[in-house]
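Below: one structure, written as structure tokens.
All protein chains but one are shown at their positions in the complex.
We call the chains A, B and C, going by the order they appear; numbering starts again at 1 in every chain.
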Amino acid sequence: MLIAVLVSFGVAAVAPWIVRVVGDRSGWLLALLPAGVTAYFLTYLPQVAAGESVLERTAWVPSLGVSLAMRMDGLSLVFALMIAGIGTAIVIYAGGYLRGDRQLPRFYLLLLAFMAAMLGVVLSDNLISLFVFWELTSVTSYFLVGYKHEDETSRKSALQALLVTAGGGLAMLAGFLLLGIVGGTFEISALLSDPDAIRQHDAYLAILVLVGLGALTKSAQWPFHFWLPNAMAAPTPVSAYLHSATMVKAGVYLLARMSPGLGGTPAWFWLLTTAGVLTMIAAASLALLQRDSKRLLAYSTLIALGTLVTLIGVGTPGAIAAMVVFLVGHALYKAPLFMVAGSVDHEAGSRDVTALRGLGRAMPITWATALVAGLSAGGLPPLFGFVAKELAIEGLVTAPWLLAGLIASSAVMVLVVYLVVWKPFVGREVTAPTPPHEAPLSMWIGPAVLALIGALLGIAPWLIGDGLMVPAAAAVLAELHPFQLYLWHGVNLALMLSVLAVLLGGILIWRWRGLHDGLRARTTHVRFGPVAAYDATMAGLVRFAAWQTRVLQSDDLRHHMTIILGFAVVLTGATALLRGDLSVSLRHETGFFYEYIVLVLVAAAALSIIRARTPLVAITALGVAGFGIAVVFVFFAAPDLAITQFLVETLIVIIVALALIRLPLGALRGEAAVGVRLLSGAIAIVGGVLMTLLTLAVTGVPFDATLSAFFEAQSYPAAQGRNIVNVILVDFRAMDTLGEIVVLAVAAAGCYALLRRVVGTGGESPKRDERAAPGRGEGA
Amino acid sequence: MNSIILRTASQLLLTILLLFSLFLMLRGHDLPGGGFIGGLVGAAAVALYAIAFGYRAAQAMLRISPRMLVGVGLLAAVAAGFLALLQGQAFLTGQWWIIGLGEGAELKLSSPLLFDIGVYLVVVGTVLTMVFALEER
Amino acid sequence: METPLAVLVGVLFASGLYLVMQRNLLRFVFGLLLLSASVNLLIFTAGRVTRGTAPIIPEGLPTPPGDVANALPQALVLTAIVIGFGLIVFAIVLVLRTHERLGTIDTAEMAERLEAPRPVATDLEDEVPA
Partner (left out) sequence: MSWLVAAPVVLPLLTAALLFVLQSRSEVQRVLSTTSTAVLVTLSVILLYRVSEGGILVAQFGEWRAPFGISFVADHLSAIMVVVTGVMAVATAVYALRDIDGTREELGYHPLFHVLLAGINGAFLTGDLFNLYVWFEVLLISSFVLLTLGNRREQLEGGIKYVAVNLVSSMIFLGAIGLVYGLTGTLNFADLAVRLPEAPGGLVTVIAMLFLVAFGVKAALFPLFFWLPASYHTPPLAIAALFAGMLTKVGVYALIRVFTLLFVHDVAYTHTILLWISGFTMLIGVLGAAAQSDVRKLLSFHIISQIGYMIMGLALYTPLALLGSIFYIVHNIVAKANLFLIAGIGRRLTGSFDLARMGGLYRGAPFLSVLFLISAFSLAGFPPLSGFWAKLVVVLAGARVEAWPIVAVALLVGLLTLYSMTKVWQAAFWTPLPAGERMQERPSALLYAPAVGLALLTLAMGLWSGPFLALTEAAANELMDPSIYVRAVLGEAAAAAMRGDTP
């Protein structure tokens, strides 16, 4: 199974070259990949029908418990066949739809990569590798939605889809990690084999919510539904494939997959059914506002997704059976409907259902396809959609309020079908922005075949019943519950409710125009709800980011320095109070009078630099302090140090003086406000006191002189030197000295580079940036 | 500073100070001094010359650019470390060649000495580079 | 003698800290010099101080005859002084150069000067468009 995924990725990677070589007909050639993959997965059918599941293990990152294990059971097979099968139709269709498009090579790369990733999602038996493929579908979706990237709406929609699904994905990852920790493994089959360990764990609710967030965002459940209609900015093949048949069902897949482990609890029931029903209702209401055929279909997809999630939430054998059948039914009619809408857009120039009329004559095959798929979508016999809906109604009879939601949204479904497959096609007079004509073969063959399969399965649902649907439901339920699929159930409650839905749909069709215009007029100024929340979050994020950057990122070095030193002082001081025992015992010191004089002199010099108003005073004070320290070194038997300090101090005074000649007089002016000075002063004083206390505390501890004793003992015998300090510098610790002279060398190079009178041309030739004010200021 | 006295004095001082700086460096292993202190004094000698005659004259007198001195000094110091590698010892291990000069006098050549010479050259080069660069403006 | 030295370390450190938090870059440089002096003195003090003999072995003896000053902190401080010298001279030259190119050494004004279309320049050749 992994091989199918990898081969698909491989073909995706070379697809751009294939397209360049083969040209316009490359769609047909590339369709061999999904077709072949479909055939490959069909070979698993006998085993799966026999109730077996096939496990394949491949190591990836064993140290983290991550493998590329793949498992094939009924649920995976249904999804894999849908992904590859519909993929075949889509790849062919896209060849016609995007004929001659400059970006077609990239498009195929992304589309096939998406297919591979999606296969990975439904086959993975490891939570982490599932997540990897999951995120890959989000990324490929991002690029596909943003296909018309030069258009701002496309870019925004792509970003929205990515952020919503990736945000949910991250929550899901947290849930997965938790699940892995609770269950001790990331292998899904192992986790699901012991569901009670998960369900009875304290973290169960957290896991459910986190994993649920991932699934619900991906499957566009309320309140995260809004990204899906906006994703219709993508080219139609993408909408048909990712945003109706496959990717949006990844969330459904995940919930179904996890249902044996996470399902069966009240929390599960309430979370899923609430989300599902709210999605159905919200989508049904919002669909009334639409007249764009793709957006209409998008909202009807939302209704279907809501139905699926609700059914999983209910979780009874009947509901699950309905779920798997509805899943297939929906894929078989929704993908053709999208493609038909795309063909109409392509050949007649519009997706506005009110702007089109009488296309049926010019596009007979397209219309026929639309009708077959549409009747299935409307839940009318003898099509597979009817079978699916009957089952769904039966599955929900135990929960009347869920059933009510389903019936209401089914009615809207009927309206959508009318608007998409009937209204634009009927009539003698042709109304269309461009003269319509039939779509080319590549664009009708795929939808037509899918619609026909839907019709065939409607008449003979048993074809896939025992072989595929029952094992799929068994995978979700974790036990076998055989059921039979019939087109005709006899006159029962389900049928009557079904008729009711169609009647309600008829009323909606009859009153549509008034309802539509009225609702539109009333909702144009709505400023709340999930979309507004998303927009507000994004705007707020940017505003907050700008605000905090402005506050924290002043351009003034002094502010930086104050914050940094303030933090340092507070951190160290607080630690000293909380943890430290800076018990400083004052020791009896035997100092000489002249030593104290020098020390006081140095301190006074340092303090006078603060007070200095002219550079000359400051330099003088600096010199005094420096030479004073040299004298201190003399007092305490450090001749080398004293000489060095003396020489360096002299040089620094000279260099400062040389520099000062070039700085304006009164260069020390520019005092800050009193408050600022007080703050700096406080930080400085606390810092100084801390340093004194630390030095005292440290010197209060008995000194370990092992190192120095070694140097004294070895300096002459082993290193031939009598000046121990020098021996340390050039032998014992010569590496320090080597670094030290490197610092000097670079400092010299730096001064040279700074002072040379050359122009830094930059490696770049003059470009736009330089003509305006360079660099800064563009930031905030 | 065009005084002849200063010029003469600084020429004399230059020689004396340079010699003194070398002396400081060489004796550093046994008495206060060493490459750094010696280098500073040496640099001071040339800097004094530069103040008296201008930095161009000082540069001409040096014949080698101070930046080159820095490079050579660095090379010397690194090379001193490499000497030990030739003997199969760790980098920077001291190597000694003591040449007897008769009558108890001996000449101690060593890698630490070479290292210290490197330090000396880098210090002279560094200080002069800085001073010349500042003077140039 | 560690106690008074520790106090001096603190005074130098505090003065240095105060100065590096100033708008004037020249004051900043002075602050840096004081901080450097402070930590050098700190290392020196941390190695304990003695008034005894310098760490030099007299002629004819293999090791120092008695207690000598701790040589290691002296070597460390020497290295630190030299490194500090290099860094601070570079900083001074950088301040000088910044003054030439931006016309100010006031940290609060530097960013504005950058945005000014024409810098206050002392050497015109710098103003060839980069």
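One rule holds for everything that comes next: a contact is a pair of C-beta atoms (placed from the backbone, for glycine too) under 8 Å apart; a residue touches a chain by one contact, two chains touch by 3 or more.
Everything numeric here is computed off the predicted structure, so don't read it as measured data.
S.K.: Specify the shown partners of the omitted chain in the complete complex.
M.R.: Within the full complex, the chain left out of view touches A, B, C.
S.K.: For the chain not shown, which residue from B:Met25, B:Ala45, B:Ala58 or B:Leu92 touches it across the whole complex?
M.R.: B:Leu92
S.K.: Can you say which of A:Ala50, A:Ala521 or A:Val701 touches the chain missing from this structure?
M.R.: Spelled out, the listed residue whose C-beta touches the missing chain is A:Val701.
S.K.: Thinking of the whole complex, not just what is shown, which of A:Ile3, A:Ala39, A:Ile181 or A:Leu480 touches the missing chain?
M.R.: Once the missing chain is taken into account, the touching residue is A:Ile181.
S.K.: May I ask you to list the residues on chain B that touch the chain which is not drawn?
M.R.: Residues of chain B in touch with the missing chain: 67-68, 70-72, 74-75, 77-78, 81-82, 84-85, 89-94.
S.K.: Quickly run down the residues of chain A that touch the omitted chain.
M.R.: 60-64, 106, 128, 131-132, 135-136, 139, 142, 146, 149-150, 152, 155, 159, 162-163, 166-167, 170-171, 173-174, 177-178, 180-181, 541-542, 544-546, 548-549, 552-553, 555, 557, 559-561, 563-565, 567-568, 571-572, 575-576, 578-582, 691, 694-695, 697-699, 701, 703-708, 710-711, 714, 731-736, 738-740, 742-743, 745-747, 749-750, 752-754, 756, 758-764, 767-769, 774-776, 778-780
S.K.: Contact with the hidden chain only, please: which chain C residues?
M.R.: 13, 16, 20, 25, 28, 32, 35-36, 38-40, 42-43, 45-48, 73, 76, 79-80, 83, 86-88, 90-91, 94-95, 97-98, 101-102, 107, 110-111, 113-114, 119, 126, 130
The rule we apply is simple: only the chains that are shown with their structure count from here on.
S.K.: Across the interfaces B-C and A-C, which one involves more C-beta pairs in contact?
M.R.: More contacting C-beta pairs are found at A-C.
S.K.: Could you give the separation in Å between the centres of chain A and chain B, each centre being the mean of its C-alpha atoms?
M.R.: Chain centres of chain A and chain B, defined by C-alpha means, are spaced 62 Å apart.
S.K.: Please tell me the distance, in whole Å, between the geometric centres of chain A and chain C computed from their C-alpha atoms.
M.R.: Centres of chain A and chain C (C-alpha means) sit 48 Å apart.
S.K.: Please list all residues of chain A that touch 2 or more other chains.
M.R.: Residue numbers touching two or more other chains: 639-640, 644, 648, 651, 655, 659, 662, 722-723, 729, 737, 744, 747-748, 751, 754-755, 757.
S.K.: For chain C, which residues are shared contacts with two or more other chains?
M.R.: 54, 56, 78, 82, 86, 89, 93
S.K.: Report the residues of chain C in contact with chain A in the complex, numbered from low to high.
M.R.: Checking each residue of chain C against chain A gives 1-24, 26-30, 33-34, 37-38, 40-42, 44-59, 61-64, 68-72, 74-79, 81-83, 85-90, 92-97, 99-100, 105-108, 110-112, 114-117, 123, 125-126, 128-130.
S.K.: Would you mind writing out the residues of chain C in touch with chain B in their complex?
M.R.: Touching chain B: residues 54, 56, 78, 82, 86, 89, 93 of chain C.
S.K.: Flag every residue of chain A that touches chain C in the complex, lowest number first.
M.R.: Residues 555-558, 561-562, 565, 586-587, 589-591, 595-596, 599, 602-603, 606-607, 609-610, 615, 618, 622, 625-626, 629, 632-633, 635-641, 644-645, 648, 651-652, 655-656, 659-660, 662-663, 667-670, 672, 680-681, 683-685, 687-693, 695-696, 698-699, 703, 705, 707-708, 711-713, 715-717, 722-725, 728-729, 733, 736-737, 739-740, 743-744, 746-748, 750-751, 754-755, 757, 759-762, 766, 770-771, 773-777 of chain A touch chain C in their complex.
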